[in-house]
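Below is a structure I'd like to ask you about.
Of the protein chains in this complex, all but one are displayed in their positions.
And then subunit A:
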Amino acid sequence: MISARSAARWHWKNPSVIPGFGLTLGFTLAYLTLIILIPLAALGWRSAALGWFDFFRLITDARTLGALKVSFSTALIAAVVNVVFGVITAWVLVRYDFPGRRIVDAIVDLPFAIPTAVAGIALTALYAPNGLIGSFLTPLGIKVAYTPLGIVIALIAIGLPFVVRTVQPVMQEISKEVEEAAASLGANRFQTIFRVILPGLVPAILTGFALALARGIGEYGSVIFIAGNIPFVSEIAPLLIVIRLEEFDYGSATAIATIMLIISFLMLLLINVIQAWSRRRFGYEQ
């Protein structure tokens, strides 16, 4: 099947009945160029001006490496947590009708709407050692505010809607009949969920994961309040960029931005490849 497809002569796209392909593609490319590619090219050009040696020296600076590690690891953990709880949240919203369901549904979108700084300050107030939640955690020896754990919590709050909103519509589409079919064939709840429902959601979950991850890596406003910004411990890369800018150290700022961009791009590319594979594997494409 796959070999037959690749053997067929490559062309732009299957002939479509919908006109305007040329026009819309042209528009899309121009648009992406203006708002994404040109700024990124400027960034690339700037860091190229540094030369390889300086670039390498700047990104291997201990503080930079520390910040990158904090940024990527917290974003990754938060995205994984969001996948789990986002899927559960989507499940509850799709499958159960309970009083206040619409309100819960609306609350999911709040992190999209409120200024991230507000979210950050609110979370800090809650999780600070004398805060509403923090005062319970401190006696247990758990410190949230001013640690990487605080960053993870902020990123979880910010990233949740991405997973819920990408998974929810696909879950809605999986008909109740499919679940009933699995049950009538003798599958228990566990088997139904893990062998029938979740595999069908994999492409959507990956999309949600990628969005939450990307957002987490770039997040600034909500993190800087709760993180405490201790170099090597809870200082995120975007903050370090701002610090370098304030020190008029444009070379450093550019180098950190560029390496973040490269790592992010590679990660998103990888997710996209896995996704393309899973879409095919799970029968979404003819």
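Structural remarks
Everything that follows uses one rule, which is that a contact is a pair of C-beta atoms (placed from the backbone, for glycine too) under 8 Å apart; a residue touches a chain by one contact, two chains touch by 3 or more; residues count from 1.
The rule we apply is simple: contacts and distances are computed from a predicted model.
With the options "Sulfate/molybdate ABC transporter ATP-binding protein", "Stage III sporulation protein AA", "Cytochrome c oxidase subunit 1" or "Biotin-independent malonate decarboxylase subunit gamma" in hand, the undepicted chain maps to the protein name "Sulfate/molybdate ABC transporter ATP-binding protein" (source: UniProt). Annotation: of A:Gly200, A:Gly218 or A:Pro231, A:Gly200 touches the absent chain (contact as defined above). Checked against the hidden chain, the listed residues A:Ala181, A:Ile230 or A:Val273 yield one contact partner: A:Ala181.
In the full complex, subunit A makes contact with the omitted chain through residues 1, 175, 177-178, 180-188, 191, 195-196, 199-200, 202, 281-284, 286.
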